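Then we have chain A:
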Amino acid sequence: MQVNEYKPLIVAFCCNWCSYAGADLAGNNRLSYPADVKIIRVPCSCRVNPMFILRAFQRGADGVIICGCHPGDCHYTSGNYYTRRRMAALFSMLDFLGIERERTRLEWVSAAEGAKFAATMNDFVETVTALGENKRLEDLRCKK
Partner candidate 1 sequence: MQRVGVFVCWCGSNIAGTVDVHAVAEALKNEPGVVFSTDYQYMCSQAGQDMIKAAVKEHNLTGIVVCSCSPRMHEATFRKTAAAAGLNPYMVEIANIREQCSWVHKDILTGTEKAIILGKAAVAKVNLNAPLTPGESPVTKRALVIGGGIAGIQTALDIADAGFEVDIVEKKPTIGGKMAQLDKTFPTLDCAACILTPKMVDVAQNEKIRIFSYSEVTDVKGFVGNFDVTIKKNARFVKEDICTGCGACVEKCPMKKIPNEFNLGMDNRTAIYIPFAQAVPKVATIDPNACNMLKKGKCGICAKVCTAGAIDYTQKDEYIEEKYGAIVVATGFNPISMDKFDEFAYSQSKDVITSLEFERLTNAAGPSAGKLLRPSDGKHPHTIVFVQCVGSRCEACAEKGKEYCSKICCMYTAKHAMLTRDKYPDTEVYVFYIDVRTPGKNFDEFYRRAVEEYGVKYIKGMVGKVTPEGDKLKVQASDLLSNKQLHIDADLVVLAAAIEPDKSARPLATMLTASMDTNDFFTEAHPKLRPVESPTAGVFLSGACQGPKDIPETVSQAGAAASKVIGLLAKDKLTGNPCVASSNELMCNGCSSCANVCPYGAITYADKEFRMPDRTTRIRRVAEVNPAVCQGCGACTVACPSGAMDLKGFANLQIMAEVDAICK
Partner candidate 2 sequence: MHNTEYLRDEIIRISGANPAKCMRCGKCSATCPAYDEMEYHPHQFVNMVECGDIEPLLNSESLYMCLSCFACIERCPRGVEPAKFVEAVRLTAIRQQGANRLTADNVPPIVDEDTPQQLLVSAFRKYTK
């Protein structure tokens, strides 16, 4: 019998205008998702530097998800299009290095999609939980 149930650590980068508002809406509607998800607010998904993602993995995150406005709806007109290219390239590279591709995700969540936000987070947490601890991109010095 397992005493300590494994809880993944998920870092979510949410753009201020759509996805962060979507997360707020999930809250307003009391749509629950696991507390393992911790949100960092960024002005636009295009603010997310690959360095931040690697940093999160280094410090012990088990999954990183980036959420932005739907393509075409970016508050800054084109930021999420750059995000899409950058993340496609970066995620593909991480996969190339043998790091589980399910640990990274990019999702478009609008300010009206509270339900989608909660569902996405539930699904992502479930996926990462199934994978278990991040071993391939960890820094043992940062482990508790």
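The set was built so that all candidates are chains of the complex that A comes from, given by their letters.
Assume contacts are C-beta pairs under 8 Å (C-beta built on N, C-alpha and C of every residue); 3 or more make two chains touch, one makes a residue touch a chain; residues count from 1.
Since this is a predicted model, take the numbers as computed values, not measurements.
As listed, 1 or 2 are all part of this complex, and the one touching chain A is 1.
Looking at the complex, you find that chain A touches candidate 1 at residues 9, 11, 16, 20-21, 23-28, 30-33, 35, 38-44, 46-52, 55-56, 59-61, 75-79, 82, 86, 118, 142.
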